[in-house]
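All protein chains of the complex are present and in place, except for one that has been dropped.
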Amino acid sequence: MALTREQLAQRVAQEFHDGYYVNLGIGIPTLAANYIPKDMQVMLQSENGLLGMGQFPLDEEVDADLINAGKQTVTMVPGASIFSSAESFAMIRGGHVDLTVLGAFEVDCQGNIASYMIPGKLIKGMGGAMDLVAGADNIMVTMTHASKSGASKLLAECTLPLTGKGCIKRVLTDLALMDIAEGKFILRERAPGVSVEEIAKLTEGELIIPENVLEMTL
Amino acid sequence: MALTREQLAQRVAQEFHDGYYVNLGIGIPTLAANYIPKDMQVMLQSENGLLGMGQFPLDEEVDADLINAGKQTVTMVPGASIFSSAESFAMIRGGHVDLTVLGAFEVDCQGNIASYMIPGKLIKGMGGAMDLVAGADNIMVTMTHASKSGASKLLAECTLPLTGKGCIKRVLTDLALMDIAEGKFILRERAPGVSVEEIAKLTEGELIIPENVLEMTL
Amino acid sequence: MAGFDKVVTSYTEALEGLEDNMTIIAGGFGLCGIPENLIAEIKRRGTRGLTIASNNAGVDGKGLGILLEDQQIKKMIASYVGENALFEAQMMSGELEVELTPQGTLAEKMRAGGAGIPAFFTATGYGTPVGEGKEVREFNGRHYILEESLVGDFSIAKAWKADRYGNLMFRKTARNFNPMAITAGKIAVVEVEEIVEVGQLDPDEIHLPGIYVNRLIQGTFEKTIEQRTVRSA
Partner (left out) sequence: MAGFDKVVTSYTEALEGLEDNMTIIAGGFGLCGIPENLIAEIKRRGTRGLTIASNNAGVDGKGLGILLEDQQIKKMIASYVGENALFEAQMMSGELEVELTPQGTLAEKMRAGGAGIPAFFTATGYGTPVGEGKEVREFNGRHYILEESLVGDFSIAKAWKADRYGNLMFRKTARNFNPMAITAGKIAVVEVEEIVEVGQLDPDEIHLPGIYVNRLIQGTFEKTIEQRTVRSA
């Protein structure tokens, strides 16, 4: 069975380590914050200028001056700090954030990512995504493995305009977890009940299948 | 009569305008702060990270954490602000300081300045001087017109390593005030009792002498 | 106004000298920390042909979005232009020129503009449409592109508290692009919620020194929330 959004978020959360500063993109990555293990501290960076983002506010706590990068009202945890956009991206570009998780339209086996534009159809802009993928060493992309019509999103070469070149090393889809190295996808884990064959069929870029492919534990 | 240090400082102070942010170098420039007219507000920038430098502290006010660029203990005026060295030089390099006054060993009629090094003899470093001369539009250099042995310091071409190239437009010496334009010194004012001939004799670079050369009023 | 007192008392005075075809650098992120009343004043003045650098273009009917209604903006330099149907329509039709710029690059271009740095290298955008036509150089085995700084004829921004000298404090994430935007404008105009007397702000707690500010005005703010998201108790 393909992973649900909640299951994707759970698997993302397994990438967290105690003491990690993490930037979570809009959508599934943001959900992962709900699955931080109780005995672990993770601090969330929001690229509009907040380190130590907390949960959504109670109705009476709502503050128009306190939002996240998705423009949602948020709160701060103890130990949070506020800074300018230049400082925020100094932090990101300088590689000080330990883990970045974000969505994409396409990823290819060269580590390229396309996530911000579908020419002629969708032009919303890259926001901070280009800086995030260029700045982080440790990036996880989350996306569906294929389109609804069954077209692979894990390509030999991205077809859409790139967000970043050669920067993605790990992709989590609803079917599998893969690393990217030396121009190939390497299958690391399969979603519970999903076969290696099914994953291979829906992966257009070259896929290495090691002898042991673990089933994800969620 | 050549100007005294105090007179030089008085003449420097005539360059101030109400509302000017000013960076004063060590020595005579710093003395100019004593001659800010009573009805005028001038704010002093110290490049180690202080805007709004006040007078020296009373003995009981001395604070090791509050010094100027000359490492002297100082105070702050109301409305002062503190910032990092990067911010301080962003301010300077970005041209936000209205007037910079600093000393020099040599100036030439191309607007070059040498002030930080005498090869084989004196190597103290440039500190902030190179940033100051590169960043400011409005710079006044103060220096003696000639060495004790009578060698001109206002040259056709500097002989010492440069602090900045083509950046000086105004020089105040103990004998004269000169502008620099199109490869020439232009005599603007002479010190009280000093003749145009004497100034010309001690100026090696090409000197333009307009019809009216005012005597300085101090 | 004398000495370092930057306070002006009307929005007309605040934007005096703003003319057609000028470049404006604007603070704010989404509708958070935007100079609402200065934007309204630009609309009132009817200034046209503007180039505006701002992370977003507001939403329909709010923020910089209101300047699109009468086509006052010729060109936007922004990182994200979603949430704005009119914007998309004008961009698609070619009425509005758009230079999509990564958020961190945009912030750094403003900072560099204010700091006298004409250009810098960044890995952001290398190998993407953003890098097209830009110089590529390798440092320590990685590829970087050369980005030039941004300066504006005016900058418009919003802060929380100021003293009369224009020393500024920002509040929470309404800080965002505001400090850098201010440094990058030849004439920097800032509106704030509160102006206090000189000496009332702790010099160590000032977020941006008044040297960058040319005009200061106290306003009242609507502070529209784009995504009001709450949890239950």
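To keep things simple, chains are lettered A, B and C as they appear, and every chain counts its residues starting from 1.
One rule holds for everything that comes next: a residue touches a chain if its C-beta (ideal position, glycine included) is under 8 Å from a C-beta of that chain, and two chains touch if they have at least 3 such contacts.
Predicted model, so just to flag it, every value in this text is computed and none were measured.
J.: The complex has one chain that is not drawn here; which of the drawn chains does it touch?
T.: Contacts of the omitted chain with visible chains: A, B, C.
J.: For a quick check of understanding: of B:P29, B:G49 or B:G205, which residue touches the chain that isn't displayed?
T.: Hidden-chain contact among the options goes to B:G49.
J.: Of the residues C:I34, C:L96, C:A112 or C:A157, I need the one that contacts the missing chain.
T.: C:A112
J.: Which residue from B:A2, B:L31, B:I67 or B:V196 sits in contact with the chain not drawn here?
T.: Answer from the full complex: B:I67 touches the omitted chain.
J.: Out of A:I26, A:A90, A:A156 or A:I209, which touches the unshown chain?
T.: Hidden-chain contact among the options goes to A:A90.
J.: Suppose we count only contacts with the excluded chain; which residues of chain B make the list?
T.: Answer for chain B: residues 46-50, 55-59, 62-68, 70-74, 76, 82-86, 88-90, 92-93, 112, 117, 123-131, 134-135, 161-166 touch the chain left out.
J.: To test your reading of the contact rule: which positions on chain C touch the chain that is missing from view?
T.: Looking at chain C, the ones touching the missing chain are residues 108, 112, 115-123, 137, 139-140, 142, 144, 148, 169-172, 175, 203-205.
J.: By the contact criterion defined above, which parts of chain A meet the unshown chain? Give residue numbers in ascending order.
T.: Output for chain A: 18-19, 21, 40-41, 43, 45, 50-52, 76, 78-83, 87, 89-97, 135.
As a convention for this text, only the chains that are shown with their structure count from here on.
J.: Need the CA-centroid distance for the pair chain B / chain C, whole Å please.
T.: 35
J.: Centroid of chain A to centroid of chain B, CA atoms only: how many Å?
T.: Going by mean C-alpha positions, chain A sits 55 Å from chain B.
J.: State, to the nearest whole Å, the distance from the C-alpha centre of chain A to the C-alpha centre of chain C.
T.: A distance of 28 Å separates the two centres.
J.: Which chain C residues touch at least two other chains?
T.: 111
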